[in-house]
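Here the complex is missing one protein chain, while the rest keep their positions.
Going in written order, the chains are labelled A and B, and every chain counts its residues from 1.
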Amino acid sequence: MAPFDPRSLYEWLTDRVSPRTRRNLRSELDSSLLAKLGVGILIVVLVSAVFAPLIAPWNPTAQTLDDKQQPPLGFSRAETQVSQEMVDGEVQIVEETEYIDATVAHPLGTDALGQDMLSRVIYGARTSLLVGVLGTVLAMAIGVPIGLISGYYKGRVDDALMRIADVSLAFPSLVLAIALVGLFGQATVNVPDPFVTSGLSEFLRGLVSLPGGLSYPPGMPETFALPGTVILVVGIVNWVWFARVARGEALGVSEEEYVTASKALGGSNRYVIRRHILPNSVTPILVLATIQIAAIILLESSLSFLGFSGANLSWGFDIAAGREYQTTAWWIAAMPGLAIVITVIGVNLVGDWLRDALDPSIEGEGGGV
Amino acid sequence: MASFGRFLLRRTLQGALVVLGVITVLFVLRHVTPGSPVDFIAPLDANQETRRAIAEARGLNEPIYVQYVDYVLSLVQGEFGFAYRSSTAVRPRVFSKLPATLELAGAATIVAVVLSIPLGVLSATRRHEGPDYAATLFSLLGISTPNFWLGVMLVILFGVQFRIFPTSARPVGLIDAAGHLVTVSGGVGFPLDVAGFSDAFATWLRYITLPALTLGTYFTALITRLTRSGMLDQLGRSYVQAARAKGLPETRVRYHHVLRNTLIPIITVVGLQLGTLVGGAVITEQVFNWPGLGSLIIDAINARDWPLIQGSLVVVATGFVVVNIVVDALYARLNPQVMD
Partner (left out) sequence: MEDILRVEGLSTRFFTSDAQVNAVESVSFDVRAGEILGIVGESGSGKSVTALSLIDLVDSPGEVTAGQLWLRNPPLAESYPEAAHEDGEFVDLRELPDRTRRSLRGPTFSTIFQDPMSSFNPSLTVGEQIAEAVEVQRRASATPRSTRSRTDGYGLGSYLLDGIVPGRAYTDDASHERAVELLEQVGIPDPDERAREYPHEFSGGMLQRAMIAQALAGEPDVLIADEPTTALDVTIQAQILELLREIQADRDMSVVLITHDLGVIARMCDRVAVMYAGEIVERGTLGDVFDDPVHPYTQGLIGSIPDLDDPRPRLQPIEGNVPSLRADEMGDRGYFADRCPKAMEACLDPQTERSCDDPEHAARCVLADDAYDPATALPDDYFEEGSDD
């Protein structure tokens, strides 16, 4: 394979976006505060996910039982210890309340095993984004061709494919995902972390000195567990949404005169689909893809929460772990959940931005002159 | 309305086909997943002889198509078979869990519809004002919050910190509560045990509040968003100006004319999202130890108890199909153009 050149990817992408579309995207971004917020959030989450070993203050899996259940900054935790003491010859039960304060070392607190919540939240972004993006790509790869074929050929093919889609819809996606993961097992792939195996993270972390004489503790996880089954399953479960949208677009576009013209000129069906139908369906599919990334991030966290994921560095997994300490250490469940909410808000805002900028049927609300 | 009858018949036949598809998919899944059913049924120390007997008794030695036909026929007759583990009949187990899930989904739907539509209308008609910003913020938060986390947070806040609502279980069901209004002989007798009923109902309400909020928030947010954007789209149409020009009160323009047309696409989306509602119910039941179908499904999957998995999923899918037919009928009633 040729070496990857980011510039060629950028050119490939911009070649496919018309100047008008670029202008619309630009002006919508300029005028909408929410769109800027969404893009900002996504950048932060993306950077956290990619450079987790460089950013996370601690090894997210390092257990320090002495520091367990430390509260996040701004809070303290009361721990009541009950002991029996002899006072004046009588046994008395003495309750001693000790207040545990937050420390700067663990700004979001620690969990029941003394693992740093901030580091776990940063690493959790990897699982969420990887599953969200790869799952969406897979769903798109299955759904879009089916939808295009269904909408282009119409008739029997369409009927058959749409009945299959109906069957797929009749299974709630979470239930189907649980069933598939539960029945086929939770295979995870351990991907080596290039920042750690190359020694880069160790080197860079050594350079940074923190105020107060603290230094970055060394030793980050060398591999990263990619929940393989989950990615496959969320892709399979969500194909039907892409199929529906692609079909709707294909139905509309295939009625257009230029498609008839192209066929009259002897264009093969494959050619017409590739040349006319697909390019005209790109915008709604792109908008749907953003919505699906958000949906799949939520689905992944649900699966992890229910213990059907296999990933142990995942926001949903930590929320499930935090449930057991809901009476004493609320932050264990709260922090990863906030991370999910913020990430999904970011994705949804970007989705709104794309929709408002690209979809002319949603524009033009209200009366004009 | 002959065409409406034909429409309904066509949709029912399509629905039956979908249910058959679901049954088939489950059959295929059962046969491609690793592990023989005998492993799950037989005791660990069973010898070959016993295992063969079990396979024989459960019809596992028949050719695959015979097994398929048997399986479809028995499901169609309402025979769901026996669970592997406990050898109890599947059907009563599934149906005994159904009311809890239906109550939860129903309560969440009511919460969602009652809150979201006025909120969406308010948001659209007072665009770029305080209520609009509040509703937009709420709906953005609502569609971005995983419901299980919301549930856990509600438990921490209202169950642990303030102790306002109970955090788990379902001591009474609606049917139990209604039981107070019925005498032992089955008829409605006098004097009615109204006090008993209202006590039981209040308990039910207290226990279902947090789960229903947990499950309903996403839908409230989703429908608010859809109502807002749909209303904004419709408010710009000429018929709205024409309705105002003939002097109709604004309330009637908004609700009778605009909202009616806004609801048409919303109904479709909500019908499609019912699967999400069931999925949400499954996970909400886990958070609140709500003894419904969701817990049963998860247990069945963990135990790989196929008759139980099939039974509960067929019931879920059938429910989905039936509700979608109702949604389509409603859609056809609201949108006269769909009938031609």
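One rule holds in what follows: a contact is a pair of C-beta atoms (placed from the backbone, for glycine too) under 8 Å apart; a residue touches a chain by one contact, two chains touch by 3 or more.
Since the model is a prediction, treat every value here as computed from it, not as a measurement.
Engineer: For the chain that's not shown, point to the residue among B:Gln48, B:Ser87 or B:Gln337 touching it.
Structural biologist: Hidden-chain contact among the options goes to B:Gln337.
Engineer: Quickly run down the residues of subunit B that touch the omitted chain.
Structural biologist: Against the left-out chain, subunit B lists 236-239, 241-252, 255-257, 260-261, 264, 334-337.
Simple rule for what comes next: only the chains that are shown with their structure count from here on.
Engineer: Hey, how far is the Cα centre of subunit A from the one of subunit B, in Å?
Structural biologist: Those two chain centres are 26 Å apart.
Engineer: If you look only at subunit B, which of its residues touch subunit A in the complex?
Structural biologist: 14, 17-19, 21-22, 25, 29, 33-34, 140-141, 143-146, 148-149, 152-153, 155-156, 160, 229, 232-233, 235-236, 241, 272, 275-280, 282-283, 286-287, 297-298, 301-302, 304, 309, 313, 316-317, 320-321
Engineer: In the complex of these two chains, what residues of subunit A are touching subunit B?
Structural biologist: 163-164, 166-167, 169-175, 178-179, 182-185, 294, 298, 301-302, 305-306, 316, 319, 322-323, 326-327, 330, 333-334, 337, 340-341, 344-345, 348-349, 362, 364-367
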